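Removed from the display is one protein chain of the complex; every other protein chain stays in position.
Entry: subunit A
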Amino acid sequence: MAVCIAVIAKENYPLYIRSVPVQNELKFHYTVHTSLDVVEEKISAVGKAMADQRELYLGLLYPTEDYKVYGYVTNSKVKFVIVADSSNTSLRDNEIRSMFRKLHNSFTDVMCNPFYNPGDTIQSKAFDSMVSAMMVQAS
């Protein structure tokens, strides 16, 4: 279960950030922002060699003491970042991948909405509900 999910545009500003424990939101913002560095490093590293075969799922970006940060890049350079609790060790790679896939599908749905301007923050209720389903239940 994720504690924070973020969607970041090509120009590196956030389109959507949601985190569960609302009081510590700032910390997650900072974590996501910093993880962008690692994302960029991974993209640039792979890009030169095989430009077509680049994998979308980037895997574990970096572990901090309490959290693990995972990344995923679409072909239009939109990035998804999931921050998950480290104590929850039952999260396997496949589960994270499926979470990203669901995110990606919902995101494409949002894009398909003719009233949505690319570059705006995401305010779709469907997207919201999908994300809530993935997050840890607030206790």
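Just a few scattered comments:
In the analysis below, a contact is a pair of C-beta atoms (placed from the backbone, for glycine too) under 8 Å apart; a residue touches a chain by one contact, two chains touch by 3 or more; residues count from 1.
By our rule, contacts and distances are computed from a predicted model.
Per UniProt, the protein behind the absent chain is "Trafficking protein particle complex subunit 8"; the candidates were "Pre-mRNA-splicing factor 38", "5-hydroxyisourate hydrolase", "Cytochrome b-245 light chain" or "Trafficking protein particle complex subunit 8". Mapped onto subunit A, the footprint of the missing chain covers residues 11-14, 24-27, 29-30, 33-34, 36-38, 40-41, 44.
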